[in-house]
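Have a look at the structure below before the remarks.
Excluded from the complex is one protein chain; the other protein chains are retained at their positions.
Should a chain be cited, it is by its letter among A and B, assigned in written order, with residues numbered from 1 in that chain.
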Amino acid sequence: MIPEIGHFALILALCVAVVQGILPIYGAAVGNSALMAVAKPAARGQFLLVLTAFCCLGYAFAEKDFSVLYVAATSNSQLPLHYRLAAIWGAHEGSLLLWTFILSLWMFAVTLFSAHLPDATRSRILGVMGLVSVGFLLFMLTVSNPFERLIPAALDGRDLNPLLQDPGMVIHPPMLYMGYVGFSVAFAFAIAALLGGNLDAAWARWSRPWTTVAWCFLTVGIAMGSGWAYYELGWGGWWFWDPVENASFMPWLAGTALVHSLAVTDKRGGFKVWTVLLAIMAFSLSLLGTFLVRSGVLTSVHAFATDPKRGLFILAFLAVVIGGSLALYAWRAPRVGLGGSFAMVSREGMLLANNVLLVAAMGSVLLGTLYPLFLDALDLGKISVGPPYFDSVFVPLMVPAIFLMGIGPLAQWKKASLPDLAKRLQWAFGVSVVTALALPVVMRNWTPLLSLGLLLAIWIVTTAVVTLRERLTHVNGNTLVERLASVPKSYWGMLVAHCGIAVFIVGVTMVKGFETEKDVRMNVGETATIGDYTFRFDGAQDVVGPNYTAARGTFSVSRDGRETTVLYPEKRRYTVQNQVMTEAAIDPGLLRDLYVSLGEPLNEGAWSVRLYHKPFVDWIWGGCFIMALGGVLAISDRRYRIAWRRQEPAVPASTRTARRKVA
Amino acid sequence: MKRLILIALLLSGPAWAGEARPLADDPAAEARLKHLAVELRCLVCQNQTLADSNAPLAEDLRREVREMIAKDMSDKEIIDFLVARYGDFVLYRPPLKATTTLLWVGPFVLLMIGATALIMTLRRRAHQVVDVPVTDEEHRRVEQLLAEGGKRS
Partner (left out) sequence: MNRFLLPLSIFIVVVIFLGVGLKLNPREIPSPLVGKVAPDFSQPQLYDPAKVFSPADLKGKVWLLNFWASWCSGCRTEHPVLMELAKSGEVPIYGMDYKDQHDEAMTWLKRWGNPYPVVGVDDAGRVGINYGVYGVPETYVIDKQGVIRYKQIGPLDPDTVAKKILPLVKQLESQ
C-alpha cells in the first residue's frame, strides 16, 4: 500500500510539474498574473508530493518491504537501519528519486526566498525548474520506477553493494546532488532572464547567492566522494580521473567560473552573455554527468547498472533541455547589452582570463573523458585516457589560473597598471619563490613539481595577506580588530576560499612528494617501520558484524618507542553478495595519515599488509572544506542577506494584483 | 633492578619479534613494477590500474611484467609486449599518434582559442562601449529593489 502511495504521489507530482512548467511561463509571456500566480503553490505542492514519495520509499526500506523490487535489490534484512535508509540512493532508481526530491527542495527554497523578485521573473524561474522536473519524473515513471513491485516478494534482499556500506556514502550523494541540482537554480535564473530579456545587474545579484550555495555543496560533495575513495577502496588514492569523478568535476569547474563571472556582472554589469552561458553550462554538465553515470557509455568504477533504454531517455532529455536553452541563448544573447568598459589589464580582464583558463580546463576534462567514446564511435580503435593524461594537461592550465588568482583581487576595476601591481606584489612573489625553493631542500627531496606546488600555495597565501593589508587601510576603524571586522564578509569569503585552494595544493604536493608505502609480509609480533612510525602486528581475530564476517588485524603503532595508536584494519566478507572488502584503518593527523590495509592471509597467522605514510593528505579535503567555508562566508554577507531574510509580505491578494498592473 | 631484568627480558626474550620482510623478493623490481603498473589499465576491471587491481588477470599480468623486469627488459619493451596483445587500451597515457593528436593538443588549442577570443572581444568591445557601466546610481537602484522586496510597485 505505502509503495503505491509513493508511486501515486509521483504521478501527481508529474501532473503538477507539467502545470508548473507551462502556465507560469505562458502567463509571464502574456502578462497574465493569475497564471503566474500558479507557480508558487505548484512548486510547493510538488515539493510535498515528491517528499511523500521519498518518505514512502524510505518507509519501504525501514520496514524491509522486499515486495518492492528496488528494496529487494539494494538492501537486506541484516543491513543496519542507517544503511537501509542510505540505500534509497544506493542504486539508479532511488538516486533518481533523490535527484528529483532535491530539485523540488530547491524549488521550495526559491518560493521561500523570492519575495523580492518581480512576479514574471519568479514565475519563469519556477516554470523552468518545473520543466526540468517533468523530465525527471517522467524518466522515473517510465523506465526507472523505484516503487515497482516484485511479486511474489523476495524472502530477503540482495543487499546493498558493500562498497556503499559506509558512513561517507550516507551523506556524500545528497551533498553532491545538492550541488548538481543547485545549479538548476542559476540555470533557471538565466533562462528566465533570457526569456524576459532582462539580463541586468539585479539578475546577477539575485543569482549569486544561489550559485554560491550550490557551489559550496558541490565542493563538499566532491571532497567527500574523494575521501570515501581514499579510505574505502583500500589503495590509498584519492582521485583517479574516473569518468564519474570527472562528471562531478566538470560542473564544479564551470560553477567556479560562474561564481567569478557573476561577481563581475553584479559589480560592473559586464560579461552578461558569458555569465548566462556559464550558468547554462554548469547545469548542462550536471545533466551530462547524470547521463554518463547511468547510460553505460563509459566504463567506470562507480557507474550504475546500465540499460540502453534509460540512456536513450536521458539523452533525449539532455537534447531537449540543453539544446533548447542553447538555442534560446543563440537567439537572445545578441541583443544583450555590453555593460561597463574596462581595459585588458583590470580586475574584469583578469577574472575573464581566469574564466578562460577554467573553461579550457573544463573542456580538457570533457575532451579526455569523451575521447575514447569519440574514437570508438568513429571506429578508430579503443584507447584509455587516464590519470597520466589528465595530470599532464590539467596542471599547465591551472598554474596560470592560480598565478592570476593571486593578482586579480589586487587589481582595480576598470583599469589597473601592471607596473603598479608588480610593485605591490614584489615581496609576495619574492617570499613565495624563496620559500618554494628552500623548503624542499630543507626537507631533502627536491623535485620541480614539489617546488611548483609549494610556490603556488605560498603565492596564494602571501598575495591574500597583501590584499588584506591593503584592504585594511581602506576601511574604517581605529583598532585592528575594528578594521578587520569592517572588511565585508564577502571579501573574507573570497580570501578564505582562495586560501582553501592553497591548503588543497599543499596537501596534493606533499602527498605526491613525500608519501611512502610498504608491502610487507607480517608474522604476529613482527614490526615494520614507515616514516618514523613502527607498526607491530599483534595478530588477526575473527569478528562478526551485522551482515559480514571479518578478520580484524591489530597493529600497535609507536614512534620513538612511545605508543601512538592502535589500528584495526579489517578484511570483510559480506555474506549476501559474498564480496570481500578491504577496510583500511587510518590514523588521521594534521601533518600525516597512517594507513594500514590487510592484504591476504598467509600461512601461520601471517598476513600481507600494505602500509602508507601520507604526509598532509588530510589537507586535500581540508582545503575543499575551507573553500566551501569561504562560500558560506560570502553568502552571509549583508548585501545578500537582504534577499534571504525577506519573507513574503503580508499583503492582501487584491492589492498585489493591483500593484502588478501598475508595474 | 627489576627494570634491568625487564629490559633483559625484552631484549632476549621474544624470539618472534623482528622486522617484517617485504612481500616482494626484490623490492627494487617491485618498485619498477609499481611505476609501470600505475599507468597500465586492468582489462577486466571497470576502470582500475594494473597496480591496484586484484583481478586474476591483473595478477597474471603483474607476474608477466615481473618476469620481464627480471629479464632486464626496458620499460618500452615491456609496454610494447602488452600493447601487442591488448592494444593501446592498456595504456592510461594514450600514445601520441594521428588519432590522438586532437586529444593531446586539444586542451592547448582550447586555451589558444579562448585567449584569442577574449582579446578580440575585448578589443572590439573597447570600440563599441561608451562607458556606461553600472553607475553608483544603478547600484543604489539595485540595492533599493532588493531592499524593498515585495513593497515595490
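By definition in this document, a contact is a pair of C-beta atoms (placed from the backbone, for glycine too) under 8 Å apart; a residue touches a chain by one contact, two chains touch by 3 or more.
These numbers were taken from a predicted model, which means no experiment stands behind them.
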| item | value |
| --- | --- |
| Of B:23, B:43 or B:79, the residue in touch with the unshown chain | B:43 |
| Of A:132, A:297, A:345 or A:530, the residue in touch with the unshown chain | A:297 |
| Residue, one of A:89, A:106 or A:329, that touches the chain absent here | A:329 |
| Omitted-chain contact residue, chosen from A:41, A:197 or A:308 | A:308 |
| Chain B residues that touch the omitted chain in the full complex | 43-44, 56-57, 60-61, 64, 83-87, 89 |
| Residues of chain A (touch criterion as defined above) contacting the omitted chain | 273, 277, 280-281, 284, 291, 295-299, 308, 311-312, 315, 318-319, 322-323, 326-327, 329-330, 333-334, 370, 372-374, 376-377, 381-382 |
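Throughout what follows, only the chains that are shown with their structure count from here on.
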| item | value |
| --- | --- |
| In the complex, chain B residues that touch chain A | 14, 16-24, 30, 38-39, 41, 45-49, 51-52, 87-94, 99-100, 102-104, 106-108, 110-111, 114-115, 117-119, 122, 125-126, 128-134, 138-139, 142-143, 145-153 |
| Residues on chain A engaged by chain B in the complex (per definition of touch) | 115-116, 201-202, 205, 233, 235, 237, 240, 242-243, 267-270, 299-301, 303, 338-341, 343-344, 349, 352-353, 356-357, 359-361, 363-364, 367-368, 371, 375, 380-389, 392-393, 396-397, 414, 518-529, 536-537, 599, 608-609, 639, 642-643, 646, 648-649, 651, 656, 659, 662-663 |
